[in-house]
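Sharing a structure, written as structure tokens. Questions coming.
In this view, the complex is presented without one of its protein chains, the others remaining in place.
And now, chain A:
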Amino acid sequence: MSQDTAMAQGGFWRDTRRSGIGSWIFSTDHKRIGMMYLYCVLSFFLVGVVLGFLIRLELIAPGPTIVTAQTYNALFTVHGVVMIFLFIIPGIPASFGNLVLPIQLGARDVAFPRVNLLSWWLYAIGAVIVLVSLFTGGGAPDTGWTFYVPFSARTSTNVSLAVFGVFVLGFSSILTGINFITTIHRMRAPGMTWTRIPLFTWSLYATAWVQVLATPIIAITLLLVVTERILGLGLFDPNRGGDPVMYQHMFWIYSHPAVYIMILPGMGVISDIIPVFSRKPIFGYKMIAFSSLAIAAAGSAVWGHHMYTSGMSDLGVLVFSFLTFIVAIPSAIKVFNWVSTMYKGSISLEAPMLFALSFILLFSIGGLSGLILGAAATDIHVHDTHFVVGHFRYVMFGGTGFAFFAAAHYWLPKYYGRRYKEKPAIVGWILMFVGFNVMYFTMQVLGMEGMPRRYYDYLPEFTRLNVVATVGSWILVAGIVIVVWNLWRGLFRGEPFTGNPWGGATLEWSIATPPPTENFDEDPVVTHGPYEFKGAGIP
């Protein structure tokens, strides 16, 4: 950070016992840890974008275009691993969760500040291991991010190291979850009852439970892959009496709930932004808070819907299909409540709100296409096609990705004391939104027409739509570049941002900008709910 910026910024940026880089990587201040997470996840996001961009470029025409088939396999594997484990799972909870959660509760830090720092270190170490695995051993893994056996047990690429890196990342995720649950239970300010907790923090509470209860299963599963490769245990090898479908069960017992680790915090961000920019209390506060828990609970019982074509019993397919549809109910509750909040509100269309609004639309498209995948009959038609890829991007990128940028535009000025420019933010948003739909909607159509996912080559009749999707990726990337550049530039050089310009009623808007090291000069006493704008003394 340049010197003049540091001068302009007070608060936790300046106040420190150590100096230089040590004041960051050994800091137990939740805001500094959140910032470190933010920079890491954003960097990995950009790496993932580049890889995704290359995959799309390869698919612009049938046959070899820019890379070989083996490189293509490595590209989509690394894109998946980086985006899933390094960006989207820690994305909002670890970065914005750390920045915002303790302040929203009226606490001075999380319950275990040193464990919090340990989580970040584990994240950094895990990320380094994953990155090292790309360039050492037999080369970058080529299994897909799911590491399916038997291929992952046999391929000569560097799967063991990559899988071990993901194991370490899982440990980081578990510790963050434990920390947040304990913080929410033990560190609330006087008057911060359960029904006064801001919805972002509520969503992090639900997320934390999923992190704690699901991640250990992926940990043991990944250890099994490593032992399978090193010791040859044969537990997933049919020749030795093992069962590869057991791997899929264990993998998805974690990885489906992990989808809710990814999306729930995004929903929380939206639940905080919509009422502020509509100048209206949120509609159905309790239902939104409760639906987060309902999604976390129901979402943990639907992993089998990834396996309709694996040879699972018909009864299993039926049960998993039914449970999958149940998740739609709490998700729809949220969408209806956000829309109802805006009804007759005084809506102000600034950058955070635009990202929040596009979240609702894109997430709804993603959710509805999810119903097509949840019903066994239609799923068998589109299984492992580009339809699934498109659906997943609508939920994860259209959902969580847009929520991530909504959160960045909403909260970051608070932590920097400076803000981005509004116009480039809106231009960038338009490009992202248009490019996104051109790219991923086309991919869903491609999938309906039968183009499989993960294939290096395709039939000539898919060419036209693939060109459209690739052009969409260019527009999308242009939008991302503008948004990130504008945020970066604005936060270091932009107009001063003080007071409470958005008019939020949650606690983070009641303290100095940027927040001081210990957040509160004196412990706050909470007397009103997070969305009661009237009579709460909002400037």
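Methods note: a contact is a pair of C-beta atoms (placed from the backbone, for glycine too) under 8 Å apart; a residue touches a chain by one contact, two chains touch by 3 or more; residues count from 1.
The rule is short, and it goes like this: contacts and distances are computed from a predicted model.
Participant: When you check the chain that is not on display against UniProt, which of "Putative [NiFe] hydrogenase, delta subunit", "NADH-quinone oxidoreductase subunit F", "Cytochrome c oxidase, coo3-type, subunit III" or "Copper-containing nitrite reductase" does it turn out to be?
Facilitator: Spelling it out: the chain absent from the display is recorded in UniProt as "Cytochrome c oxidase, coo3-type, subunit III".
Participant: Have a look at A:H185, A:K286 or A:K423 and name the one touching the chain we're not showing.
Facilitator: Touches the omitted chain: A:H185.
Participant: For the chain left out of this view, which of A:V212, A:A376, A:M448 or A:A478 touches it?
Facilitator: Touching the chain that is not displayed is residue A:V212.
Participant: Decide which residue listed in A:G63, A:G241 or A:G311 touches the omitted chain of the complex.
Facilitator: In the full complex, the listed residue that touches the missing chain is A:G241.
Participant: Which listed residue, A:D109, A:D142, A:D272 or A:D379, touches the chain dropped from view?
Facilitator: Answer from the full complex: A:D109 touches the omitted chain.
Participant: Touching the absent chain: which residues on chain A qualify?
Facilitator: Within chain A, the residues that touch the unshown chain are 107-109, 111-112, 115, 174, 177-179, 181-182, 185-188, 212-213, 215-217, 219-221, 223-224, 227, 231-235, 239-243, 246, 250, 518, 523.
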